[in-house]
Every structure is written in structure tokens, then in C-alpha cells.
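I'd like to ask some things about the structure below.
All protein chains of the complex are present and in place, except for one that has been dropped.
Per-chain residue numbering starts at 1, and chain names A, B and C are given in the order in which the chains are listed.
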Amino acid sequence: MAVHKFSSCDGCQLALLNLGESLLALQEAVEIVHFLEAGPSDPEAPVDIAFVEGSISTAEEAERIARVREHSRYLVTIGACATSGGLQALRNLDRSERAWREAIYARPEFIDSLDQATPVREHVAVDLELWGCPINGRQILGAIASLLHGVPPIEDADKVCLECKRQGRVCTLVTRGVPCMGPVTHTGCGALCPAFGRDCYGCYGPAENPNGDALARRFEGLGLLPEAIARHFLFIHSHAEPFRTVGTAWRAQREKDDA
Amino acid sequence: MPEGRRVEISVPALARVEGEGALALRIQNDRIEHLALSIFEPPRYFEKLLEGRDPQQLIDAVARICGICPAAYQMSASQAIEDAFGAEQDGWVRAMRRAFYCGEWIQSHALHIHLLAAPDFLGYESALAMAAEYPDALRRGLQLQGLGNELMRLFGARSVHPIGVAPGGFHRAPDPQAVSALLPRLEAALAEAEALLAWTAALPLPQQAQDFVSVALRHPEEYPLYSGRIVSSEGLDIAVSEYEMHFEEYQRPHSTALFSRLQGRDYLVGPLARLNLNQDRLPSPVAEALARTGIAFPSRNMFHSIVARAVEILLALHEAVRLLRDYHPPKVTAVSLTPRAGVGYGATEAPRGLLWHRYRFDEAGRVQEARIVPPTSQNQARIERDLRESLESFGLAHDDEALRLRAEMVIRNYDPCISCATHFLRLRTERR
Amino acid sequence: MNQSGFLPRADLQRLIDRLRREHADCLGPQVRDEAIVFASLERAEQLPFGYLDRQRPGSYRLEFGDSERAFAWANGPQALKPLVFEPEQPMWHSVRDPDGSLQFHPVPAKPSSLAVIGVRACDLAALALQDAHFLEEPGDPWYAARREGLFLVAVHCTHPAETCFCASTGDGPSCGAGFDLALHELDEGFIVEVGSDAGQAVFEALQTLPVAPGQRAAAEAQQARAAEVQQRRLPAPARLAELMQAATDPHWEEVAERCLSCGNCTAVCPSCFCHRHAETPALDPSRSGHARVWDSCFSAAHSLLHGRPLRAQTAQRYRQWLTHKLAGWQVQYGRIGCVGCGRCISWCPVGIDLTAEVDAILGEVHD
Partner (left out) sequence: MTEAWLPREAEVVECVAETGDTHTLRLRLTDPARHDAYRFAPGQFNMLALHGIGEVPISIVSDIEDVRLFDHTVRAVGRVTRALVRLRPGDRLGVRGPFGRGWPLAEAEGRNLVVVTGGLGCAPAVSVIRHVLRRRERFGRLTILQGVKHSNDLLWRGQYEAWAREPDTQVLLAADVATPDWPWHRGLITELFEQIEDALAGSLAMMCGPEPMMVAAGRMLLERGMAGPDIYLSMERNMHCGIGQCGHCQLGPHFVCRDGPVFAWPAVASLLGIRGF
């Protein structure tokens, strides 16, 4: 097994490093040949399972992911960055990379960066995607446990709402009128935000069959302005198609209103 | 032709926040002719993507700058929001933020000591390789790390990108039952942390004195964590909002991360700087445990950073126990904020050191402009100087492998960021 | 008429104490997270005295008024379902020995003993529906054990919500059967009615006062009013059975424009019983678990066939839900699967109202 890092915050790899004793158990179940944070370093070694964290945002990364693919039997993306481009993919929306680079760096010419931060899937074939920003230990252990039995894990792409209800949470949208993204967001976190009395902000990305249009109209009914609605969809997973479509439509609406 | 080799060490992930790095080392006539710690951070443009976000989205977004110290980012940002909107935090929210932050210190320091730094001093490839020989030490480390994570989960549901922080406080007060379940475990861990401190002090750390400037927060009563003024070992003493008048960020061609300097000089932030400047703020049990190690602080040995981290784990446990001992959930868990246009500043002590934020908000409370100075970039120039001095005093005649290992050890000692502190891929030495 | 007596409001604590003594726990309605939910009840004051619920499609708000009453509200987000049909219940775990042999160890159903105060007529009707499903041979042992241990103190509804329509399904607002004790709440106290032998024993220990004729009349009057004020209704079962023939009605697509297919309706519905089996392998490959977990006909996984969902589209999922609930159920269990509690209307994040959708499909017009 290998863990590779691209443009990211390292949070998803922590799902492994935070396993505690299970980390030692994991080490017994699989041989970890490359995992820089934990120590082992052999990025070119052939592996059965490669976990990939981070989006592809430089030319070097685009080359490196192709090599990872060649060496890996089963390639699994972990987290928002690798799976949908992540928060940094916000720059893809208006191709603002150059402008942003110039705004932040006094010497932008030193910076090597592609104009888009893209998910791994747009570069190489991916066998399994674990959604979440960040993913958690249960997801990654579940995936490894299934793969040890020679099968992919069951893909559960339900909405957060279903888990929210299993956990016996009281719906925040219904009781307080807050713009909860749960009804369009991929399950997996354990419905953490509603458990803390707040609205889900969509950090697990789009669920299967999401009706973003209907939810956006509901947000409008709750009093949100078009730009605020757009920002709910254009956040951690702005590059994921179902969110991007809804978000950019409402942003266009705002621009029309402004004009 | 004189015999030559060129040292080039590339760090796979070293950055302002994250990224790719390399160390280029050129040695000539047994002198370091060129040394550059380059960081090729794939830029994520956080400052720009924060623009237009409301305070809650700001808090949720900045966590994602770093998966290892998200609470630090959330706390500095929360402070800046409240600063801009004119809401002073006191009482329950302030106390609980400190407790939450303690969780991150425990988690991050335990991770660094055990999984990253200790293998260096004990001569292992990795912590996992160390497991056979030091199972108890490693298990103790993982347990402390786990406890820190649990403390964070109390307030944030998860320890990476916690979701519990609201503008003005928390979304939910921890459940008293959960607090009373965790408290005895925190208390029990105090002894473990003391043992850990003694263990780090007994590690075969290289002995080498250096001359450097320490910078940290300083608070009238507390060991600094959540707030204070910015002070230095050279007598600087400024308000958080005055940071930009004294500190300067600059760019160098070999690195995409920004370097920082204080009045033209490199400086140190992080556990050793904090302890050097704030030893007198340690609660007495912690101070006594430190005294028992026999190591004198302020220390000029950079490798005492690992000891400082152990001290701070003990301190954070003490603080968490103190703050949670008579826990009562309040009626209101977040002060209500009235957005207004203006600038807000925030600075807290992330596990790796001073984390400074400035935001300009519009009248609706949306971010118009953001500036974030993370500890890693502040330490970057210091790391370069340390490398130069350390390698010279280590002896440049050592072979490439030994030089590489020593260089890695020096860089990891700063815990620049977890992925930054791991392994170098290539080493090219050039000798002329 | 069942045996009954009057319990002054101040004596409610005696009932709670008695139930706490006889059962492992006693639950009662309490305000949590801005809704009325069942939680462990120790003192009568924990009950939601003075609270009213304002329910509308997609909206639930509590208001605090000066009412003396503890039960002047309709219902909360969950009925009894999670108490008997657990959201996640381990069923077995399997162990593979080094020689390759496999053992399947059943997860035993634990005996349970739980009293619940404040159960509504719709909750009782829904429990009867779930009994019909889960207790029928071969049966579900975990459900059976939890069901067996329930002691139910019902309260006749006096304040139906705007979303309630139990009068039209015949399930409320008054509790008919299925309770151990039932309460009529009056301003000065409660009329206690006995519904079972277990209830009888508790009733006798309570030593209630005789019910005054005026009290009885007041109770009857408020029940009649509670039925009258209900604004929503479902057509008669025979008419609902026609939904099965409306499979190609264009209105399903119209609902799908609005429906999030999030499954909230099925999760709050007290009669929905769908659950999936989930294998939960451990990191140690010799061990694995197997659990049953709440599912919903609004999820893609629910209808997977040869690797693809049979019901990929929202319109098909909504149709599956409504036709099963209101038509298919009649064949399977002898009645419709809806008890008129209105939860799926209030707790739908976008406020889809099944009574309105049914009317639109069947062309029903109410006055």
C-alpha cells in the first residue's frame, strides 16, 4: 500500500495517522511501502492499493500522478481535493489563477502552477473515490477491510439527511430555517454538523441524484440572496459538476440582478 | 579538476502551508557556498478564495489550509472577526476556545514527537520501524495523540477541519456527560505526559548552541496560546495589529513560500521560542516537572524543541483539566455579532508557532481582503541559517548520506508542517 | 368504556415515579434542539409545559405561551419507530478460523423494559402497522424484544398541527387501542384510562379520583374539536388504491422537480420499515459484522438490480413511496400505510405535502 500527496492540506492522510492503535494493526494487515508522513518513502514501488490525496495543480503533479497510476493496481482517491479538486478549485470557476497569483506573490514568475486545480479522475483512471473533506478513519479502514477481502467497498452515495435521521438529529433546516446542504450532500461524515445544531456545508460533495435546483429555490425562500446561494454550492466542492452548475447559475442570476 | 560534489536535497512536501521543497547545498573548499531551502508550494491561493465569504465560511475555509492545525486557523480567524466587529470575548467562550486549542497542541505535538522526530534521534527510518524496539513509548504517544483528538472532537465533532466553531463562539456546548467522561482520562494522562517529558529530555539530542531571536505571544497571566502581545527575546513588545510594521514578508526565487524577517533578521517561532519567552508563565506543577529534567531554559540548543513540545503537552493537559473541571454548559454558546465594515486582526500560537491573520470586511461582514502569515514561512529563513550553522559544526567532511540525515533532522526539528518534516528524496552534493 | 379516574396535575410525578421504578427507563416528551423529542424523564417539570408547535410544510417552530398544559402540541420529529426499530441493529458477526471454517454468531436480542409517556394516537396506529410487519413470521427478534418491553402512556391529541390529518385516516386524534394507559389532559389534571392488564396495575396504584361528569364532557368536547380543526385529509382507501393505476401520470415528474429525494419523509414516517443489510468487515480479515440499517426507497441503493438502480429517477422513487404506502400496503397489511401524522409534510426540507400530491394525481377536490 502507498499514500501519495498532491495539492492538499494533509488532513485526509491524518485519517490514517489518527487511527491510534488501529494504525499498528493496519501495519500488520498491509505492508506500507510509501507514506511520507509516516516515514516509508518509495514512491515508485509497485503497490496493490495507492491512496491519493490532493488535487493536480502543477505540471509536475500531472506527470507524477501518471506514474502513480502505472505503479498501482487499485487507485483510490481520498478527500475533496483528489476527488473533486477541493477548495482550491474555486480558481477554476473564472480562470482567475493568474490574477490571484499576481495578487499574492510579488514575483509571480517564480510560481509554477496550472490554471486549474483538478481532480485525479481528470488525469488518470480511478478505481474508487472516497469523498469527504476530510475523509475519516471509518471510511479508509472500511475500504481497506473490503479490499483485503478482494472486493471494493459498497459505494454509499446517499444524502447526509438519511444519516442525520438515523442518528436521531432534529432537522436544522426545518426547525430554524438555516440553509442546510444535507439534502444534496454525499453521506459518510456521520451527519456531524446537524449533530452540532448547524447546517451542513457540503464538505462530502454531491450525493447521487442531487436536486440542487430545488434546494437552491428553498434557500431563496429562506431569504438567501442569489450570491449567498451561489456561495453555498461553490465552496468545498465547486468543481463537482452538480454543485458547480447550480452555483454558477445563481451567480449569473446575481450578475443579472446587478446589471 | 578539483573533486566536487553537489548536495541537493529535495523535500517532498514543504511549504508555506503545504508543498514541495528541496534543499540545494553546494560545498566548496569545505565551505558551504550555496544553501537554499526551496519550497515549491503548489499555490492554493487561500487569501483570494476567502474573498466574499461570510464569517462562518471563513472559519470553515481557513481550517482547510492545514489539516494538522485547523483549530489554530479557526481561532486566529475568529479573533480577527470579533476584532473587526468589536466584540470582546471573555468568559465561557474564551475558556473553551483555550481548551479546544489544548486538544490541538496535544495532538500535534504528540504526533510530531513520536511519529516524526523521535526516529531521528533514535536512529530509525520511521516510527513504524521504531515500533518493535519502543512499543510502549510509541503506544503512549499514540494514546496522547488520540486524547488530544478527542478533546478537539468535544468541541468540533472531528479533529481535522472541526465543524463546531461559530463566529462568536461555538455551535454547541459540549455535552456535560461527555466532558465528565473525558476529564478523568485527561487527569490520568498527566502522569504519562510527565513521563514523556523525562523521556524526551533523556534522548541523545545533539548539543549545539546557536544564536537566534525568539518570537512568541505573551499574556499577563497565562502561558500564551490563545492571545497576548507579540514579544521577542530582543525586547520587541507590540500589539497584534502592529505586526506588519515590524515584520516583513519577502519572496525569493528558489521558493514559492514567503520568507519573513524581523528588522532584517531571521527569527524563530514555535515551542522553543514560546518556552524561552514564557517559562515564568508555566503553572507550578509543569515548571517543577521541567526543572526535574535538568535542562535550563531559555535554551540556545534548537534540538531542545522536542523537550519544549513535551512541556507543552503537559501544560495543555493541565490547562484542559483546569478549564473543564467545573464544567457547566452555558445558555448561550456564541456571542451574537453585528457585522460592520473594518479591519480585524488575530494572532494565536499554533503548535508550530505564531499564526497571524488580518481581514478587511465589508459592511455585510464579508471578507474583502485577507492576509495570513503561518508559522512555517516565519521559520523558513531561520531553518536555512540553522542548516548552515548545524552542518558546519557537524562537519562538512561527512559523507553525503550523513549530511543528508543531519540536514533532515535539522529541518524536521522545526516541525514545519507534518509532510514537510519527513524525508528528502534526492541528495546531490557538489564539491569543488 | 374503559376504567378511568382523575389524576390532579400535581400528581403526575407519582405516575412518573411509578413507571421509573417498574422500568429500566421512562421517556417523555421534552424540548431539545428546538423540537419536542422523547428523552429520559425524571421529573414532571421536564415536560414541555406551555409549548405549542407550529407546523407547516417544511417548517416546525416551537412557541412558548402561557398554557398550563404539558401536551398542548401535536407531535415531534420521531414517533416510537426508533425505539423499536433501531436505526442500526447488528444481526450477526462471522468469524473465519485459521482452518477456513466459518461461524455465524447471532447477535442476541436483549430484553428491554421501557415506559413512554406522551404517545399519540397516530404513534399507536403506526406501531400497530410496524407490529404487523416485524412480528409476522419469521419475524424480527430485535424488534420483538423491544416491543415486548414497551409500556405506553398515550395522550389524546387536543392540538393537532396544521399538517395533521389523522381524522381522515381514522387513526386519531383520540387513541383507540394499543396503549397501557391513556390520558385526557384538562387544565386541572388528567383523566386516566386503562388499556391493558399492565396498565390496570399501574392505574390501581395511582389511586385516582373519580372523574366528574363535567370533566368527561370537557374531554369529549376537546376531542371533537381536535378532529374538526384538521385542515388536511386523504381520500378513502378505495380511491387511494387507484394510485397503482396512475403509474404513468405526468404529475410524478412535476413532484420530482421539487423533491430532493433525500429520504427525510421515509425516515420520519412512523410506519416505513425499509432497511438494508450492511456487511461491516473488520481490519482483521477473520472477523466481520452484519447489521440492518434504516434504508429509504429514495436512495439509489434501494433498487439496485444488476449493478444499476431500477429507480434512477426521483419521479420513480416518489411514485414507489406513495403507491406502496397508500395502495400496495392495503393488499399487504389490510390498510393504508399512512396514519395521518403529517410528519413527512413538516419534516420535508422543501415542504412537499403528500395529501396535495395525492389530490393532484387522483383529481380529487376537497371543499
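Simple rule for what comes next: a residue touches a chain if its C-beta (ideal position, glycine included) is under 8 Å from a C-beta of that chain, and two chains touch if they have at least 3 such contacts.
Everything quoted here is computed from the prediction, not taken from an experiment.
Asks: Considering the complete complex, which visible chains touch the unshown chain?
Replies: A, C
Asks: Taking the entire complex into account, which one of C:6, C:71, C:134 or C:179 touches the absent chain?
Replies: Answering carefully, the residue with contact to the hidden chain is C:134.
Asks: With the full complex in mind, choose from C:70, C:327 or C:345 the residue touching the hidden chain.
Replies: Of all options in C:70, C:327 or C:345, contact with the hidden chain holds for C:327.
Asks: So one chain is hidden, and I want to know which residue out of C:91, C:128, C:206 or C:356 touches that hidden chain in the complete assembly.
Replies: Going through C:91, C:128, C:206 or C:356 one by one, C:91 is the residue touching the chain not shown.
Asks: Can you work out which residue in C:81, C:184, C:232 or C:275 touches the chain that's missing from view?
Replies: C:275
Asks: Spell out, residue by residue, where the missing chain touches chain C.
Replies: 91-92, 94, 96, 100-104, 106, 133-134, 136-141, 144, 244-245, 247-248, 273-277, 279, 281, 285, 288, 290, 292, 295, 297, 302-307, 310-313, 315-316, 319-320, 323-324, 327-332
Asks: Write the list of chain A residues that the hidden chain touches.
Replies: Within chain A, the residues that touch the unshown chain are 145-146, 148-152, 154.
Going forward, only the chains that are shown with their structure count from here on.
Asks: For chain A versus chain C, what separation do you get between their C-alpha means, in angstrom?
Replies: Once rounded, the distance between the two centres reads 36 Å.
Asks: Between chain B and chain C, what's the gap in Å when you average each chain's C-alpha atoms?
Replies: 51
Asks: Using the touch rule from the top of the page, what residues of chain A touch 2 or more other chains?
Replies: Residues 197.
Asks: Going by the contact rule set out above, which residues of chain A touch chain B in the complex?
Replies: Going by the criterion above, the answer is residues 5-15, 17-18, 20-21, 23-24, 27, 32, 36-41, 43, 57-58, 60-61, 86-88, 90-91, 96-97, 100-101, 103-107, 110-113, 117, 133-134, 136, 189, 192-193, 195-198, 201, 203, 227-228, 231, 235-236.
Asks: Please name which positions on chain B make contact with chain A in the complex.
Replies: Touch residues, chain B against chain A: 12-13, 17-18, 20, 40, 42-49, 52-54, 57, 60-61, 64-68, 70, 107, 111, 115, 119, 125-129, 131, 138-139, 142-143, 145-146, 149, 157-161, 163-164, 166, 171-172, 250-253, 255-256, 258, 417-419, 422-423, 425.
Asks: Give the list of chain A residues in touch with chain C in this complex.
Replies: Those residues of chain A that touch chain C are 22, 25-26, 29, 141-142, 144-146, 148-149, 154, 156-159, 161-162, 165-171, 173-177, 180, 182-184, 197, 208-211, 213-215, 217-218.
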